[in-house]
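A quick write-up on the structure given underneath.
Note that one protein chain is taken out, while the other chains of the complex remain in position.
Chains: A, B and C, in written order; residue numbering restarts at 1 for each.
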Amino acid sequence: MVRLTGKLADGQFITRGVSRCSTERFLLWLAPWVALLVFGVYCAGLCLVKGLNQTNMDNRFVFGLWIFVDLTIIALGAGAFFTGFLLYILKFKELSAVINSAVIIGLVCYSGAMAALMVDVGQPLRCWFTFWYPNVHSMLTEVTFCISCYLAVLAIEYLPVVLKNRRLKEIPSFLVFEFELHKLIYVLAGVGTFLSFFHQGSLGGLFGVLRGRPFAFREGLMVWPSTFFLFILSAAAVGPSFLILTTWLVEKITHKRLVKDQVFQLLARISGILLCVYVLAKAVDTLVWLNRTSPGLGFEAAQYYDWKPFGTWILFAEIVLFGLLPALILITPGLRARRGWLIPATALACCGVALNRFVQTVQTQALPTLSFDRFLSYSPSWQEVGTFAGVLAYGVLVYSFSFRYSQVFPEERELKAARVMRLEIPEEELVEAGR
Amino acid sequence: MAGAVLTPAPWRLITDTALWSENWPGVPRPARGEIRARFTTCALCPAGCAVRARCVGEQPVLLTGVSGGLCPFGLSAHHLPYHPARLRKGPVAEATAAVAGKAGQGIAVLDLNPGRTASWSYRRAMGAMKGAYLTPQAEPFAYDLSAARTVLSIGTPLLDGWGTPSKVNAARPNFRLIQAEAMESRTAMLAEQWIPIAPGSESAFAKSIPQLEAARELSLVLGEGPEIAEINQRIGAFGKTVFGRSEAVVPETWTREAAAVTAFADVPDHSIAVLLIDETPATSYIPWHRIEQKLVRDNPVVVTFAAHRGGYARHAQFALPTAMYPEVLDDVAPAADAIRPVFRLAAPLVATPTGVVSLAEFVGTLSGVPVANVLRERADAIHHAGQGTLHTYADRQRTAVKELTADAFWKGLNEGGEWTWEDAKPRAAVMNRAEVRPVEPVESPADLPLVAISEPHYAGLVSPLLTKLYQESNLLLAPNRIALHPKDARDAGVVDGGRAMLQTRLGKCAVEVTVDAAVPAGAVQVGSAPGIQDVCGHAARAKVVSV
Amino acid sequence: MIAQGKTNVAARYGMSIDVDRCNGCGACMVACAAENNVPPAANGATERTGLTWIRVYRVDNGGEGNERRSAFVPMLCQHCGKDAPCVAVCPQQAVDVDPATGIVGQMPERCLGCRYCMAACPYHARSFNWSDPAWPAGMEKTLNPDVAPRMRGVVEKCNLCQGRLHTAKAKAAMAGRVEIDPADYVPACVEACPTRAIHFGNLNDAASEVAQESHRKGSFRMLEALHTDPKIYYQSKKDWVRETASAPRPGKENARG
Partner (left out) sequence: MKLRGPIVFLAGVLVALGAGWAGFPRLIYQTRRQPVDFSHQVHAEKAGAKCEDCHAYRADGSFAGVPALDKCSGCHTAAMGSTVAEKNFIDQYVTPQREPEWLVYARQPENVYFSHITHTKRGNLKCEQCHGNQGASNSLPPYQQDRISGYSRDIWGHAGRPAMTMDACVACHRQSHLEHSCLDCHK
């Protein structure tokens, strides 16, 4: 009896016209992720209570797994701002099909990154110092300001997604609030776009400004090194790819069609074009750096690739394998129309941006700067991996809840209706759909 | 919310939490007080460097040299009273009873820091009890670097804490140094010439010196082993750079009462029934198996007077806690380059801990020889002789002893001062031909492929801050470490920073491994920990096994 | 209100380290730790997780066997010029260059522990407090009252014994002087060095030993091509030692162990 009411209550929150799995299955799906989240919180707690000696970071590898993950997930989460930019500013109306998903992914990535950052710093209690005593010359100040502001924007953007829940909609003041919020969405999108363009750049600048690390140092425009712009470009290019990848993944997991194919095609085209531009810019940047910037600081670029395992293959992988190749697939309409090409290409593009962030952070720290210094290696401790796993679990949980109880994909109902008409659907599924 | 923001509460709270992050439990607060300087002499090794202690109230917080620097061990000696490995209590009554129970059987004192006034107390007590007074090796010579032009050193750490570093540094610009050593040691690095020799071949190299091209120019040869004195005599160093070691005046009665000095190696096997060891502050360590060899088979009694648990306290039946520099008044033995008499007192900088015993008092009580006031007696004897000058550290004044009263002389020594007799005539060096050393049996290289190179320094107890050199950098080889050439490390299957077992014919010892290309292939550099020295001496054959 | 104190002519404190004299005994490292209340190694700390404001590196010419020659190079904060790589990156102004002394200062109480400055420093002169500082029971009595112990989770580094500069200034004020007596301000490592390999002084004072040595033949600075303008000068008569100041060379992989 209790279970039945629970089921009913749960069902009442699910959006009308879409089908969702049973409460039991949903709970079963949640269980491992909750366990992982608990483990992640435990790991993070260890680091906070006992100190960062719980990690394998050290005075030479001052940043570890977390900075790499933070940079990567923020780059992947760029789909949020870029889709918003395309939809609200450049008026690509088709993208309203994925904007909610993009916002959720953005929120998850940004809040996850912030959470990891709070564990990563030695004195989390002093985090407000950055706002109170900011050093305006520091890229990290820019990053902190922009990320926290943008996180606030994302949270506001996420509110309508929550408020679209069937039961919450019944509360009139929420409806009014949502309506008011909707009027603001263009402003929010504008502000969000500016903030996130800026901090993607600042994240790029983070290592690009390190004059003492010629492997990462880049020349640039005004105060910003070239990586500032490359990071914006790569994040913008890969954001839509990641959106395709996640949407496809959700479709596979839920066995549903959620988005029309032309949306995928549009995203893929945008991603492909931007990726082409990025690869070109990256290639030019690399050549300038190899031949001018680095030798200018007394560092012959050849020595960077002397240290195993980071040979020149890593350059090739970054630019050609994970850059040019997916770019070419994504701009070729015949190839991207087929899932067998589209999905691997988006995956490659995502790997490319991850590799780029890896090279910028981890490889930079591994390479010696003093002639009598050694090449260093680092592998994360289980506490670090656990914390990161917790962030991942948190993301999956937020997405799962949003997907179940809110209308993440507006086209889902339409596509489902089409599917029901086209196919003979077994009865029980119809019954479930009717709930 | 809005209201709360307008009150001081949230702002106070975030400020307070930030302030709390500055002084949360676990961050100690240094005591404040008046800063004063006190002076003493470092008694950790015979160099006896003058020390200026910066004190807050009575508590020393920083030691510095008076003229020039100090070695890292001396610099941090004021931490030693708080070392976690300190021995703080021991079975004094039981040890006394056990020793008394063996009355009349062969008793001996092993003095690991000979040449002090306490050493005379041991000798007098042993004289009264017909016991033996033993030192690691009878070292009759003193060397004068200031008169040397070309020095050949066979593995001596000449520029790395040998003798009196300030004297060595002063003489350094005037002599050429040739260092023959298996590894490029600290001394070899700064030497004008480094002759790499095979590890363990020091003796063979010494024998070949007369054939060397540079032999004619040599003014001094330094090294271990009986052949060195002979070579020095042959190159005419005796009377120029090699002299007999000098000691400050001792009261005449002492010399009459004292037992002779016996080198430990010269003691017949299985002859000691009661062995009393003074190992603080020790400047060398004799492996336990050598000591065991000298003890009677039937129920010997070994009592060690130690400041820490790491040395003979691991083997002896009784380990009694003893005070050490800088918590006890003691004098400092003359160094290897003391060609003229010198007398220095290490006045305590902190209070002597309770519950400690001293070997001098122990044997004094046993033998009935009065030892309570020996330092003052000796200072009075020096004063009575009326030679030399007192150099006080605080004001850097030199005063002739003749101008001082006995009390003023004593006070000057206690407040940081050094008595020297600069115009004394150095004693002539006397060849001691009777010296015979046990030769290590030749071992087969097949099962023990490596040859050991041992660290020159033995520091019994070191400040916890020495982790800066041993652990937080790889500047010094930590006492419990060994270093291997990368190739040998690969063969042994061990990695840098890993753990391993060091194995010799005498036994095994757990060690940590440093992989260092500076160690020659086929050799293993071993740390100075007593545990390692117990199984692996210099030139011993060894094997490293991964665990 | 406050009488306008006569402003000192800006000093540029720096060092001149004679590599040919250093015997690698480590007295500087221990003296520095004792002076600046740096705790002993926490459990399991290694050369990469330990705390030391000055580190003596053993460097070599890369030769094998008899060809091998080594030297010791003490590395501390190089106190770069105005545009020190670490200053600009700190998000909350915990790092600054004192215009009056040229000392690059690190404020542990302002530090967030983000370690960005450590990534920025090409000399690896900074250490992070990975653990709570811990001294054996009783040893906290030996702490220097002129330097505040740091807490866990912050970055620390050499500040040329700022505590001694404070004391020297107070002494000068007591005597009614404006300028400090150079003999009153000598960092602990300089004072501790048994071979007198380190000299310290004001580089802006042409008469000082360091200023003269910095212009002498054989004087060099670490990674000069980075234009960090360090105030720590080194000198050696050996060519190969001077070459260690430049960046790693291609093809030198695994030259050291």
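Here, contacts are C-beta pairs under 8 Å (C-beta built on N, C-alpha and C of every residue); 3 or more make two chains touch, one makes a residue touch a chain.
For clarity, every value in this text was computed on a predicted model and none was experimentally measured.
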| item | value |
| --- | --- |
| Neighbouring displayed chains - absent chain, whole complex | B, C |
| Hidden-chain contact residue, picked from the options C:61, C:167, C:204 or C:219 | C:167 |
| Given C:44, C:63, C:99 or C:138, the one touching the chain that is not displayed | C:99 |
| Touching the absent chain when the full complex is considered, from C:14, C:113, C:149 or C:230 | C:149 |
| Absent chain, residues of chain C that touch it | 1-5, 7, 94, 96-101, 103, 105, 107-110, 146-149, 159, 162-163, 166-167, 169-176, 178 |
| Residues belonging to chain B that touch the chain removed from view | 1-4, 6-10, 12-13, 15-17, 19-20, 22-23, 27, 29-30, 32, 34-35 |
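In the analysis below, only the chains that are shown with their structure count from here on.
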| item | value |
| --- | --- |
| Chain contact graph, described as a line, ring, star, complete graph or other shape | complete |
| Central subunit by CA centre of mass proxy | C |
| Centre-of-Cα separation between chain C and chain A, whole angstrom | 41 |
| Intercentroid distance (Cα basis), chain B paired with chain A, Å | 62 |
| Residues of chain B touching at least two other chains | 21 |
| Overlap residues in chain A, where contacts from two or more other chains coincide | 123, 126, 129 |
| List of chain C residues in touch with chain A within their complex | 42, 46, 48-50, 57-60, 73, 75, 83, 85-86, 88-93, 110-116, 118-124, 126-132, 151-155, 222-228, 243-254, 256-257 |
| Residue numbers on chain B that touch chain A, as the complex places them | 14, 17-18, 20-21 |
| For the chain A and chain C complex, residues of the former touching the latter | 51-53, 57-63, 120-123, 126-127, 129-130, 132-135, 137-141, 144, 206-207, 209-214, 296-300, 302-303, 306-308, 364-365, 368-376 |
